[in-house]
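Below: one structure, written as structure tokens.
Just one protein chain is left out here, and the rest sit where they should.
What follows is subunit A.
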């Protein structure tokens, strides 16, 4: 082998420390979950609440950090998303018991929940910390351990947030190692980890190739495909309200939620009314030459200019050479066609909305389906209308698993303005090449062992009233975090040196208990 002898190039090849360390994290998670999977429900909820509280308290800090680190989104919206992924998320599952066995005397069946084990969770650059919060809470509610592989653009805020949540979990009695984060994420590393036989399930949020890689890993995976939500505004809808909701939704965190409306479809008959509403809500409707300029900047050579993702409408307008008033919240580009021939009708993840007009409701529905055929199948759509029949027909015709009605789609499809499950993983189901078609929740991280009795009436099931549940007690002995290298992060999590020292001493005492 020819040696490279540049002045600063290493003369020896150092083995990939990131991968070796990440594999150790998987083993550590295995240990942590072994203990945590025996917690009873009260202990599980105590840990989860403590983590939610830590998450809530740091919502603003990480909103700022994420925007600073990734250059995407809006701080106040990110704070809101972070907050929603803390206590309200736990509230939603407060009565979903994934810990206690269920006894069904009628069907002569007992069902025992079994956590998946080690969850490998990918988080995107667009919603880094809110996704991390959300997946951590899902894992805790279902008694799993989670290892995060953040998008490299958001690795620092994610690593810090994961350490903080871990510290909160440990302080609430959880074993150390339940919430970990890869410090140096990279594509080859995450691919290697996804294939690890010690990972039980992958929660993949990210770009299409990463989601496909998760499914190709050989491990069970829950991946979600890209969105590209069409939104139809029917003449029966309150045009002003519909316009307001759509603009609010598009402006929310600069459209980084994959549930944001991508293409607006209206009928010719309500176009003028709708346009007035959109303008009033802060949208800038582009002229035909402006659409051309925007298209050229946003889709050079037909591919999305990723610099636009999560940026404000004003910034994008500036880059594309358009003049807009500083209060502009959304850019709306009227288009003559939808689908493959019009790049502006693809997923954009920025406050740019394409707008197509149809002659009839049926034609509008066809357009929506055409858009989804290109990208976004299985994801989300929205409709604004007062006619239940049209809502039914629209939803029945489209290859999506959720259609938000009379609500902003960004928040609505993610369960924050509807009664859908609050989620940063929108299951795209079979239409979208995913294994789950609903909003992902903690129930997807648990499988059940079923004790099924002979159905013959002569065979009795017995009384389960006094049977011991498979718990190791109220709160198994806490495992303090290891002391040395992690100290700065642990401190950020509210652990001071004295407390750390106490924990280490306690651990040493435990270690030496067995000596004779």
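To be clear about the criterion, a contact is a pair of C-beta atoms (placed from the backbone, for glycine too) under 8 Å apart; a residue touches a chain by one contact, two chains touch by 3 or more; residues count from 1.
Here is the rule we go by: contacts and distances are computed from a predicted model.
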From "Aspartate aminotransferase family protein", "Cbb3-type cytochrome oxidase maturation protein", "lipoate--protein ligase" or "ABC transporter permease", the UniProt protein name for the chain not displayed is "Aspartate aminotransferase family protein"
Full-complex touch with the removed chain, picking from A:115, A:177, A:334 or A:408, is A:177
Sole touch to the unshown chain from A:30, A:220, A:437 or A:470: residue A:30
Across A:38, A:57, A:114 or A:198, the one contacting the chain not displayed is A:198
Residue list for subunit A contacting the dropped chain reads 1, 3, 11-15, 17, 20-21, 24-25, 27-28, 30-32, 34, 176-177, 198, 479, 481-486, 507-508, 510-516
